[in-house]
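The complex appears here minus one protein chain, its other protein chains still in place.
Just so it is clear, A and B label the chains in written order, and each chain counts residues from 1 on its own.
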Amino acid sequence: MTTKAKLGAFAFTVALAASAWGPAQAEDTIKVGVLHSLSGTMAISETTLKDTILMMVADINSKGGLLGKKVEAVVVDPASNWPLFAEKAAELLEKDKVAAVFGCWTSVSRKSVLPVFAKDNGLLFYPVQYEGEESQKGVFYTGAAPNQQAIPAVEYLMSKEGGSAKRWVLEGTDYVYPRTTNKILRAFLHLKGVSDADIMENYTPFGFSDWQTEVAAIKKFASAGKKTAVVSTINGDANVPFYKELANEGIKATDIPVVAFSVGEEELSGMDTKNLVGHLAAWNYFESVKTPQNTAFIKQWHAFIKNDKRTTNDPMEAHYIGFKMWTQAVLQAGTTDVDAVRQAMIGQRVRNLTGSWAEMLPNHHLTKPVLIGEIRPDGQFNVVWKTPKPVPGEAWASKYLAEDKGKVANWEFPWVCESCTSPTYKTYE
Amino acid sequence: MTKTRLFDRNGWIAFLGVGLILIVGVPFLNILPSDSPAHLADYLVPLFGKYACYALLALALDLVWGYAGILSLGHGAFFALGGYAMGMYLMRQIGTRGVYQNPILPDFMVFLNWKELPWYWYGFDHFAFAALMIVLVPGVLAFVFGWLAFRSRVTGVYLSIITQALTYALWLAFFRNDMGFGGNNGMTDFKDLLGMPLQSGAMHRGLYIASVIALGLGFLVCRYVVTSKLGRLLLAVRDAQSRVRFLGYNVAHAQVFVFTLSAVLAGIAGALYVPQVGIINPSEFSPANSIEIAIWVAVGGRGTLVGAAIGAVAINFAKTYLTGSVPEAWLYFLGAIFILVTLVFPKGIVGLAGEWRGVHRRPPAENLADEKVAP
Partner (left out) sequence: MIRRLRPILVALVALTFAGPMAFAAADDAKLSASVQQLGADDFDAKIAAVGELAATPDPRVVKILKALEGGELYVAKDKKVVRAEPDGDSFTIFEPLGGEKIGTATSDDIDQIVVNNRVRGVIDAALGALNLFSGRRADRLAAALDLVKHPSAASVPALQKAMAAETDSEIRQDMTLALAGARLNSPDKKAQLDAIAELAGSTDPAIFNVLSALRDSPDLDPEVRKADEHAIGAISQRLQLVRIGMTLFEGLSLGSILLLAAIGLSITFGVMGVINMAHGEMIMLGAYATYVVQQIFVGYLPPGWLDVYLVASLPVAFLVTGALGIALERSVIRFLYARPLETLLATWGVSLILQQLVRTIFGAPNKAVANPSWMTGGFELIGGAFITYNRLAILVFCFVVLGVLGLVLKRTSFGLHMRAVTQNRDMAAAMGIPTARIDALTFGLGSGIAGMAGVALSQIGNVSPNLGTIYIVDSFMVVVFGGVGSLFGTLAGAMSLGIVNKLLEPVSGAVLGKVVVLIAIILFIQRRPRGLFALRGRAAEN
């Protein structure tokens, strides 16, 4: 190839890259950042959440925008790369000057961006159930804390209705969420009189695909005569081979029920659910719940994504609630100023999609109903149990863990702290 | 290349000139008031610092790949080990400011109910010790690994794959919470370095300058090695290993030396990287990361040192830019760039620049016979 031709090709490459320059946004808009992985391992789960926020933004713009301005979503791709999350968060806050960021899925991605949100005084809405033990000033946790998912699920399985389970397998992926959840669950089970001999705890790596040994171990553990249940905190990718192995090994929900905290409608849509009927999941939302809000939401989602087969799921509801609350707080504050909005957020109420009210608490967590669903052959869940009223989210597992005893997260005067045992400010007498 | 000197006069001027611009220019633009049009946004300083660390890492790989013909697909491991050593120091500096306020144990150990600090964490509360480990841990690992591999004459793609196995094994191991390195979450929430708060403009500028200086010194070291007699021996090893051995040279010694040196440079790059991005976790060990390093080197131009650094900065800049502007299509662009570069500019950006200047010098990376995979 001649030098000239090579230069031509080089120019082409540069042009290719340059074609990526978007037109500059000139008009005055309110920007919100969307920080969800669109490529890499987490794209499987996070892409849907990006679309959810785009849908909410389109919705509010069709109703005339916010404070008389259009809302504009700034989408970036942190590519399932944790340092890149921090970099993109800084870019959103400092370069694009977004009013709020909706994003993150994994614990590590959240941990990675926390210093950035603290330094740049940003707002992050984090929509996924997580391990708790945290309450940051600039972060609103719209997913479940452990007391809003794990503990009610285990209580259900212990009940007569849930099968009176006596022996427990805690099967998880080796990272902080399963470790924390299982630590809390073990403490809870001890309180309920379950001995360590009746608890089996096991961890496997991310994306684990060969479950033969583990499923055989579960079978063996369960054959000891007492009713056994499996509490699964297995993450994302590893679930499909796990459930395929369970189904093919003939483990039925009536024998050994498996309750999962990370398997929702979207995960099930990637599995053959005929042989998984009856296994359980604990969430704060199920697509199958019939309420006017939910029916409208599903309709809106199908119209937006132009696919009637797409499911909705719990983190989507969390983003729905988070976005609505943020717009309410902006309206109440009359500005998108972060400090004003952050204070206005506490106490905001939004009707969640299952009919009850979600309220933002002073610890930046929500009140949420806990629903237990059993897998149906069509990949949806039958709600078989729900808490009578919404459960307030607790940042610290102070009821169960010695190191959390007495800890309070409260961002209202006089407390104003992530974790303290007495108020930071003494009230004026 | 008959004289063994680092640069000619123009070379020195260019080297010092670029160095000065980078060291003075970026911090100066950042200090400007934020309403000034020339102001450099705060978040860009650690970003540029990160690029400098990547450039140093690419340089380290180019030293072994471009000059000694050792394609390591495990250099990410040395980078990450340096990073972890720095991370352990930064963790110990948090002290009682952690979530559980334990003066000795990092939060994740408190959480896993560990009662005392494991032995391999001893000493990391001192910066000097941590600095030593940043150099020593990757260096010793590379030395042992290289000694085993080169002594048994493992070459070519076999070597590449076992270096990949090395980083893969470390990747899996560091994911385990029981290892005592924080598992998947790794280490975050760092507070300060050498007693100064980490999240401050001055610290960011300081770390950036340190990274650029490290890059410059790393460049000089590599340049010194490749222009020395050893450098020419390495080239000969790359091109015809057996002949060099027949001539009576100890090939393995030269290879072990350059591999260890390269690992040390990678470790230093990792150590500077961690405080600037604020997190170190096992994904740095992932085999894909290490492959990417090789790609930076190839895009920039293998066997040129400068090219490696340019490639690292160019690709990472493209990544930063494209993930923000075309988040859903950037992989198409990046993939297309890789294919195009391989097909059209086999000598990378530097090679292209050379042709553009009409200079048709024979670049060192010409005869790659030794890398040919056995048919």
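The rule is short, and it goes like this: a residue touches a chain if its C-beta (ideal position, glycine included) is under 8 Å from a C-beta of that chain, and two chains touch if they have at least 3 such contacts.
Note that the structure is a prediction, hence the values are computed from the model and not measured.
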item: Touch criterion as defined above, residue of A:Gly122, A:Gly162, A:Pro315 or A:Pro369 at the omitted chain; value: A:Gly162
item: Omitted-chain contact residue, chosen from B:Gln164, B:Gln276 or B:Thr304; value: B:Gln164
item: Contact partner of the left-out chain, one of A:Ser62, A:Ser195 or A:Thr254; value: A:Thr254
item: Footprint left on chain A by the chain that the document does not show; value: 38-41, 43-48, 160-164, 174, 203-205, 207-210, 212-214, 216-217, 219-220, 223-225, 227, 237, 240-241, 244-245, 247-250, 252-254, 257, 266-267, 269-275, 277-278, 280, 374, 376-377, 379, 382-385
item: Chain B residues touching the omitted chain (full complex); value: 71, 145, 148-149, 151-158, 160-162, 164-166, 168-169, 172-173, 175-176, 287-288, 291, 294-295, 298-299, 328-329, 331-332, 334-339, 341-343, 346, 368-375
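Methods note: only the chains that are shown with their structure count from here on.
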item: Residues of chain A that touch chain B when the two form their complex; value: 1, 3, 6-7, 9-10, 12-13, 16-17, 20-22, 38-39, 75-79, 81-84, 86-88, 90-91, 93-95, 106-108, 111-112, 114-116, 118-120, 133-134, 174-176, 179-180, 183, 203, 205-206, 403, 418-419
item: Chain B to chain A touching residues, read off their complex; value: 41-43, 46-47, 50, 99-100, 108, 110-113, 172, 175-177, 183-186, 188-190, 199, 277-279, 281, 283, 318, 320-331, 333, 336-337, 340-341, 344-345, 352, 355-356, 358
